[in-house]
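Missing here is one protein chain; the remaining ones are kept as they sit in the complex.
Letters A and B name the chains as they come in the text, with residue numbers starting at 1 for each one.
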Amino acid sequence: MLEKLFTGSKYYYLWLLFLVCVILGCAVAYAVQLQTGLGVTGMNRDVSWGLYISQFTYFVGVAASAVMLVLPAYFHHYVKFKRMIIFGEFMAVAAVVMCALFIVVDLGQPQRMANVMLHPTPNSVMFYDMIVLIGYLCLNIIIGWVTLEAERLEVAPPKWVKPLVYLSVIWAFSIHTVTAFLYAGIPGRHYWLTAIMAARFLSSAFCSGPAILLLLLFVVRRLTGFDPGKDAIKTLATIIVYAMCINVFFYCLELFTSFYSNIPGHMEPIMFLFNGHGGELAWVSYFMWAAVIMAFASLALLIPPQLRTSKFLPLALIMLVLASWIDKGLGLLIGGFTPNMYEGFTPYMPTCTEITVALGVYAIGLLVLSLLWKIALCVKRDVNNFCD
Amino acid sequence: MNTNRRKFLKIASLSAFALSSGVASLGLGAKEAQAQLAPGAYGHGDKSLHAKRWAMVIDTREFKTAADYEPLIKACHRAHNVPDIPGNKNIKWLWLDSYEHCFPDDMNPHLSTKMQQAVFPLLCNHCTNPPCVRVCPTQATYKMADGIVAMDYHRCIGCRFCMAGCPYGARSFNFFDPRKYLPEPTNPSFPTRMIGVVEKCTFCAERLAKGQLPACVEASNGKILFGDLEDPNSTVRKALAANYSIRRKPNLGTQPGVYYLI
Partner (left out) sequence: MLYNKSAVYIGIVILVILLTSPFWVGLFGHNYTSTGITTPKDQATCIENADFMRAQHMRLLNEWRDKALRDETRTYVATDGKKWEISLQNTCMRCHTNYKSFCEKCHLSNSVSPYCWTCHIIPTEGK
């Protein structure tokens, strides 16, 4: 099926060329970071993780969200998802690739990365995170490729794929749970020491991931005419609403426990995120309030069924994605580290170099996604499974 | 209770791991990993100091101002070639902070003026249950038989999970090449570190092996005690028995090995 990559319009090649140029440009920033060290980032002694690890966390969620298509399709035989399921699986592949890269760019000694496997350490959550991410990547590549190949040949997928699909459903939950355990098992980091962390991660993943998928598919529909199907979009939007409601609810649970218990350590990160420190709003506070507004605005546009199917759907999804990204991609790390372990405050702001490196990883993710989706779209077109 | 929990975690994680890698270790691994390459034998030095559990007792009553601690910090940082990097990407093995920041759980708004103005020395606590060791994915940081939490800079991949894990902020990351901030090594018989690894206080394991007490203890003229916590007749046990002592963030269950006499 790889030959499909070499068929396409001028714009397809221009898009790939653009991505490659962005990647090469950002690689320069990474080379600078390799040379001078992580000192080029905004991280410091107290805020020892920053943008890279938060993006890693966010995209583990995006990867896990493929399960929101797979589960209804395979467990509940919801056939209307079958047409776009491959796009979810391939998006998961791209997302896991990004996760791996975000970890690599965050390492101080990336050339020693193999030490995690050479000296396996079962008491470290990071060890399990590596295993589940590699496993999930393999599962999605195999399942996606084999089912697409079967579709191309217009035969039923081989029987041995089914158990792998069921495994991938459980596995998807495990990758984000283990990622949450990276944070939730650390003593002395008040914002993270909460049993609901994994549940929050999953709920935010299951609304934001499918939302990103739908938005990207809308773009694809505009560019190629591929239609995921009206009912499928409607159902997925419904899933997104439920997940987002649960996500907001879980965050409110955190607020209740922190503020009703009145324990300073638990209130401080939330106070800092929304209220800043010393009478002044932190830069992240503006983002956090924007996230609150966008979260509720997106719910207002998504909960009424007639609005959910209207032309406002993309707008609602964009706001939802931004809100969840701010919560998990900024607030999580800054809330955990900026109120530091001395009950003081150490500010953090990513530097230009750091943002450039992160954009480079985004571009690689987009490149992987573009190539994989290109194959899928070609196959769908060949077998007339392209639109209603 | 605590040992039970640790045992349970150990068994649970080991069995989980055995499932995932059982095949590999059944093969070549186990036997060859233990085979010694060197024809000679390994042992301890004649003068080396040993303990079942090393611990430190800092008599803060004997220190009046920050200047009193200066020689200790100098001795430590000189002995270990700790670079002096300005800003918050710095390296600290032994440093000072206020009561409020050291003991946030024991804070009250009407602390005596003396305590409000006092500074306290901070260093790695060499915990009995070190969270940094628990989270390290490569065993680059580990707890030794004598209770010292050590670092193997050769193995560290610089993921900084240990820095997130440590509730005491005892760990520093080499954001820059440390030698750029250390034009001449202050101690030619001790290595420096390299860019991209985490470092921290080692309770001067290299000095104990030669029969010397830690550099800060030696420079304190008896104001800091160092000894075996398991030995009832050790100086540290006697000092703890006779004086009121506190530790940092005791409610986290890490069991720090550094005690403060207040």
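Throughout what follows, contacts are C-beta pairs under 8 Å (C-beta built on N, C-alpha and C of every residue); 3 or more make two chains touch, one makes a residue touch a chain.
Values in this document were obtained by computation on a predicted structure and should not be read as measured data.
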In the full complex, the chain left out is in contact with B
Going by the contact rule already stated, which one of B:170, B:194 or B:229 would touch the omitted chain in the full complex? B:194
Can you tell me which of B:66, B:111 or B:150 touches the chain that was removed from the display? B:150
Which chain B residues would touch the chain omitted from the figure, given the whole complex? 36-45, 48, 142, 144-146, 150, 152-154, 179, 185, 188-195, 205-206, 209
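Assume only the chains that are shown with their structure count from here on.
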Partner chain B, residues of chain A touching it in the complex: 36-39, 41, 43-46, 48-49, 103, 106-110, 112-113, 115-116, 118-127, 130-131, 182, 185-189, 336-337, 340-344, 346
Once bound in the complex, which stretches of chain B touch chain A? 9-10, 13-14, 16-17, 20-21, 87-90, 92, 97, 100-102, 104, 107, 131, 133-140, 155-161, 163-169, 172-177, 195-198, 249, 252-254
